[in-house]
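All protein chains but one are shown in place.
So, subunit A:
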């Protein structure tokens, strides 16, 4: 792409939190002051070397970073095309990329002197990552989780309880991630004086999409260095799953200026896009306003948000981070999908061939990467964000197999 008028990826979000027409701050008045306070503090701390050093130290010694970039040689050979490399976020403390962000936001909460944190969670990974940092910093922690997801992710619910957090099942609406986010917002508006809301993805009102992105960009920065060091060059393609999209933006963002690196964000295709039972707003939705930002949404003709479907609780969300909406419109990232069936097949394949059990969310990325690799040459490189490990999904997979464990 030898464009004479290149896109300035560092220009978004603007001062008001807009990514082109997306993002922004669509919340009720009570929250505006707290968001401005958070923005001011974050602007200051993001340029403060001491804060950054504290963050980096925690990532190194508590999370266990850098996470490896691993060449999945047997999987690549089996697919018979490009080399598939895995960015092993599953090896982080708590088993997913989510902790990169909760470490960062918990440090912000500490700087603001807030004794209590709240979070929403879908698969439970963000809830666990929040409960973990809350335990470490001695913060009171309550996690909102859709009642459906509480059932689907019993193991993570118990993990959060062991970590001293209170898990509050949300029974309103569709009883999944979006309703948990509604409820967390309601809690925040009520307890704004003493509470920090740790949002788990690159969505919500400004400055959340920006600060969560910044905290997650460690994934892409490491992957870029590791690719240069281990493969001697940049990858040809990046693949990551997209629910809210924090692991994807974390991998993609540091590569956006590298025009020869193609990018694929994989949404949850559920039963297939043609059935309407999926969670792929970028593929089939349209722009609207939900949870404090304008972004692609799954909605009906009256602007009501519709229920989504995915085998993976973490992707079961009708919106997506506003930066992804913008990256779709400017054409920098290709947004594609993998169905439940494809994701489950990839889960089994990676487990059998590499001895790595991916989260069902990440399995969507693996599934698409396998399809993509087959169309590419063996000297080409795909980096897949293996955003989480699959232990939490064993019950779901066993259930599909008709086995109760």
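Quick notes
In this text, a contact is a pair of C-beta atoms (placed from the backbone, for glycine too) under 8 Å apart; a residue touches a chain by one contact, two chains touch by 3 or more; residues count from 1.
Note that in this section contacts and distances are computed from a predicted model.
The chain not displayed here is annotated in its UniProt record as "Tryptophan synthase alpha chain", chosen from "ABC transporter substrate-binding protein", "Tryptophan synthase alpha chain", "Secreted protein" or "Oxidase". The residue touching the chain not shown here, chosen from A:28, A:375 or A:404, is A:28.
Within the whole complex, the absent chain has one touching residue among A:41, A:147, A:289 or A:330, and that is A:289. Of A:20, A:68, A:173 or A:272, it is A:173 that touches the chain left out of the display.
Residues of subunit A that touch the chain left out of the display are 16, 24-34, 172-173, 178-179, 182, 185-186, 189-193, 287-292, 297, 299, 301-306.
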